[in-house]
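Yeah, one chain of the complex is gone here, protein chain that is, but the others are all in their spots.
Note that the chains are named A, B and C in the order they appear, and that numbering of residues resets to 1 at the start of each chain.
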Amino acid sequence: MTTPQIHIFNNPLVDVNKLPIELVERKGAGHPDTIVDSLGTVISSLYSKYTLQNLDGIAHHNIDKTVISGGHSNPRFGGGSIIRPVQVEFVGRAVREVIEDNHEILTSIPVHQFAKKASKMVFETHIPRIEYEFRTDHIKRGSNDLVTNFAKEQEMPRANDTSFATAWAPLSNLEQLILDIDSFIQDSYRRKNPFVGSDVKVMGRRFNGETIINVAAAFIDQPLENANDYIRERDRLKSTISERFNIPATHLFLNTADKDDEGSFYLTVTGSSLEQGDDGSTGRGNRIMGVIAPFRPQSLEATAGKNPNAHVGNIYNIWAAIIAQNIYEETSIANNVAIVSTIGKPITECDVFISTSEEADRTICQRIVNEVAQDYLNITRKIIDCSFDMYPFNLIPDF
Amino acid sequence: MTTPQIHIFNNPLVDVNKLPIELVERKGAGHPDTIVDSLGTVISSLYSKYTLQNLDGIAHHNIDKTVISGGHSNPRFGGGSIIRPVQVEFVGRAVREVIEDNHEILTSIPVHQFAKKASKMVFETHIPRIEYEFRTDHIKRGSNDLVTNFAKEQEMPRANDTSFATAWAPLSNLEQLILDIDSFIQDSYRRKNPFVGSDVKVMGRRFNGETIINVAAAFIDQPLENANDYIRERDRLKSTISERFNIPATHLFLNTADKDDEGSFYLTVTGSSLEQGDDGSTGRGNRIMGVIAPFRPQSLEATAGKNPNAHVGNIYNIWAAIIAQNIYEETSIANNVAIVSTIGKPITECDVFISTSEEADRTICQRIVNEVAQDYLNITRKIIDCSFDMYPFNLIPDF
Amino acid sequence: MTTPQIHIFNNPLVDVNKLPIELVERKGAGHPDTIVDSLGTVISSLYSKYTLQNLDGIAHHNIDKTVISGGHSNPRFGGGSIIRPVQVEFVGRAVREVIEDNHEILTSIPVHQFAKKASKMVFETHIPRIEYEFRTDHIKRGSNDLVTNFAKEQEMPRANDTSFATAWAPLSNLEQLILDIDSFIQDSYRRKNPFVGSDVKVMGRRFNGETIINVAAAFIDQPLENANDYIRERDRLKSTISERFNIPATHLFLNTADKDDEGSFYLTVTGSSLEQGDDGSTGRGNRIMGVIAPFRPQSLEATAGKNPNAHVGNIYNIWAAIIAQNIYEETSIANNVAIVSTIGKPITECDVFISTSEEADRTICQRIVNEVAQDYLNITRKIIDCSFDMYPFNLIPDF
Partner (left out) sequence: MTTPQIHIFNNPLVDVNKLPIELVERKGAGHPDTIVDSLGTVISSLYSKYTLQNLDGIAHHNIDKTVISGGHSNPRFGGGSIIRPVQVEFVGRAVREVIEDNHEILTSIPVHQFAKKASKMVFETHIPRIEYEFRTDHIKRGSNDLVTNFAKEQEMPRANDTSFATAWAPLSNLEQLILDIDSFIQDSYRRKNPFVGSDVKVMGRRFNGETIINVAAAFIDQPLENANDYIRERDRLKSTISERFNIPATHLFLNTADKDDEGSFYLTVTGSSLEQGDDGSTGRGNRIMGVIAPFRPQSLEATAGKNPNAHVGNIYNIWAAIIAQNIYEETSIANNVAIVSTIGKPITECDVFISTSEEADRTICQRIVNEVAQDYLNITRKIIDCSFDMYPFNLIPDF
């Protein structure tokens, strides 16, 4: 097996805590862009599992351009209603029929059922009150060469594109804070306070030692009787976050677009802006580390929906995250990892660029990289099982 | 008028030429992600012009989730054919009817015509042989508060979201090279060699002083008689680039997924992979500076399709680019600029973070920032006119 | 209350048994055109029930242009598979939001949920193995005047169109035979022979005293092991029908498009041609009497999906059927009934044309017509409850 070629560079500012400025954003589980990424992750997982079982390999698929067109609703204190459903357009490529040499269809792959199951799972988990329709028309077959051939599991996959992926470790203080605030609201606060929705967006900016946090949290209309209820609960959520995370009230903003005197609030029927006024597009949300962090090296590749066997836009993001994490755990050195593929080459024949905040041991790094590359089958299996803790979509229950 | 608050930091590595590693990617005019961004840019421009003329202000719109589902084709040397058209789903939000207090429709905004005109313009310019269908179903109305209110031109717009934008100046050597290669192929080589399509993707990686360039260029079948023609012309294009840009043949790769012995080539009917096998999604392509550069601060905001009046995801990208450029021109100091908005505040009341490769004069920076902010109306007009040279979509002819 | 004006004419050939020629066709429950009519009937029923309960009247709706685009399948003896789902486009008009004078939405009508429920009910009942997607985009609001106004239940509805409806009694011998054959296969034979699908089409032609029956019955692949199974069961079904209905084998044809020697059979995965190769369109199937009978007066109005309150294309078909039946029961005289409306007039202010095979008592006819007209509220309720035995969609279980 070929091994990746590594390139190590030292750069103290890889530890972004040392940068005088930092911006970090997290789109929570019910945010349109996170929902659509979750749909892509789950449909790819179902597709991969099915073809592994039935075809002895992961068939070509790349359902990574899915879009959700938001609906139309009428939120009202005490309980509003949905007027028009959300519409999911699954977009991408997938083999749906495997043809034998004699023109006969050997087997078909029930992509439609995966779409149905993925939609049900994602919406019921994160926005159970939503109404939705979905279409799989735009999941089309790939170009000729890709459709007919797909690697058997025992063969080394080849990179399907020339592209790159990036990740880092550890999370900066601000990144951790942003993730913690979202996690606190999603996992803990919402359980006791059912008027808070899953569409939470947290943004932090740090400069000159000062940190300012903006939170936008969709409230749900049914449990709230009137505007006073809303205002009281919004203020209580703010003070709860302020206390728990030790953020001065002057530096914490929650639902700042509200206009209390005009009765204009961030009120929804379902807890997500998808119900009205917003849409979601694959690959526009959180990067592999769970946040959007512009001062970090960021790939624009959408992970969600891509073939976890051969699509480097998916697997290299995961590889990079594991490598960065393992280097940090072993050496305590902050680092960024970027992996670059060449189309058509074995996926283990890649370039790995490692930027470190301090001088790092090349042998250790090469070993860690090699271990990850050698473990590729296992990693792909874990991606298919959605079992990475670090995965941005870790809020999806097992399925 | 409130003025932006600026924050300046010094960081030598802002000049990425000094970084030991660099990755840069450029998706050319006919690449699916560039095509879909162009559609968004043009439809927003048409919408803005119309509402400025007829409604005395730019009505709310945000058509920035558009997706193109690729078609199905049968490329053949000497001339293949299109089997299924490309399908454009325009996705986003826009006011289509302005309602008066008495329930009467004051006026309607012909969004459908803008979509038709934008499609015609973009496809005819960049992929004239394509067949396409489009739909505007998914351009829906916004949430209530946004639909009814939009700023008159004489009023200062307010930020429609809490978000950030980033840009830089100057381009690094590699960024410039990547843009030059694409530009050479698009603007010069294609004119004389009609078998080269507009779907060109150029990727460069630099490490240890070595630079490797990968080019993927879709060839058009009709003017090529057979595989020998293709191979000869592919090799000629490679040697032309190699000579012109002084890249050793060993470091330049062109259409590396070709398998000459199997007769598998990057051959198309139209010159774009949109015709078959690939899809395009807004905001997944080049950033504001015309490239994807993961070691630069990169916003994930899609510029294309967003309201150039109030949507900071659009205008702050432009502002940042102008500010960075002006600082560089005046001081010769490389710099990154990030601008952060707060939803609901006047667009000129923002934070501007400037990272400089050397100590920069604060007064000059503040002046430059203020000038840009004060010039906001004029800049918005220029965005609407698509008249920025730096604009990633500068290949669209005037309209 | 105004009463209908009746016009009676005598014409011996109204008893079509006396005509030397007759053609009759019945599309069974799983035929694409019957399925789509069932969808319309059920969605209208759900809509009507909901608005009656919540808005004190049946809101305007007219979802009578629905179309089903068939799927793609791979039938195989022993069990084939579905490759692409069936796609339902609900098409028509319906009030989705009731607006108050102050622009506020008073209530919304969850049309999407009705579509979901109707699809589930119809497909699970008749083609449980099918995969389907549906869309409600094309259920749009009506023209302005119709949207805002709809009759409260206590008000007499006004005809929404100038149109006519027709029906007759009794069924001719051939009509009865055709219905009985379909009913026997659907209700009895299929229960014991699960390889017969619900997409049965029966056509009869009578001339010179001779009757020829053509049956097309979709077989289901899973329970059949091979072609011999199919041929044996097809022949057994034929001989069963032949014996039961006393049709000479020479005059009965079953699945005549089969080519046994080429292995080409009417084999499906689901029991309906909707899965592949055929589409369904509202109003193209059985008329109100359960058959298509070109030598009968036939309205082209689609009953399915139309507002049962005010849409004469729906209710007059039912009225005509009841009137014809009641006249026949009371007088034993065969008759055709045609009812003509004028847009905007009360629905009871209509013209009723009665053609009778013998001289009929005008007083009796007028009384019967008046009774039906006076009973209009009750009839509409029965339409909403789908509780007419004669209803072509009587195979839908209660819901």
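The rule is simple: contacts are C-beta pairs under 8 Å (C-beta built on N, C-alpha and C of every residue); 3 or more make two chains touch, one makes a residue touch a chain.
Just so you know, these numbers come straight off a predicted model, no measurement behind them.
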Task: Among B:His7, B:His31 or B:Arg96, single out the residue that touches the unshown chain.
output: B:Arg96
Statement: Only one of C:Pro4, C:Gly30, C:Gly70 or C:Pro157 touches the unshown chain, namely C:Gly70
Message: Considering the complete complex, identify which of B:Val36, B:Ile82 or B:Ile343 is in touch with the unshown chain.
response: B:Ile82
Statement: Where B:Thr107, B:Ser188, B:Asn226 or B:Ser239 are the choices, the one touching the absent chain is B:Thr107
- request: Determine and list the chain C residues touching the chain excluded from the picture.
  value: 7, 9, 11, 13, 19-21, 23, 25, 65, 67, 69-70, 72, 84, 87, 89, 91-93, 137-138, 140-143, 145-146, 162-164, 166, 203, 205, 207-208, 214, 216, 253, 256-257, 264, 273, 276-285, 292, 294-295, 297-300, 302, 338, 340, 342-344, 351, 353, 355
Task: State which residues belonging to chain B touch the missing partner chain.
output: 74, 81-85, 87, 96-97, 105, 107-108, 110, 112-113, 131, 133-137
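As a working rule, only the chains that are shown with their structure count from here on.
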- prompt: Between chain A and chain B, what is the gap in Å from one C-alpha centre to the other?
  reply: 23
Message: Two-or-more-chain contact residues of chain A, please, as numbers and ranges.
response: 84, 87, 137
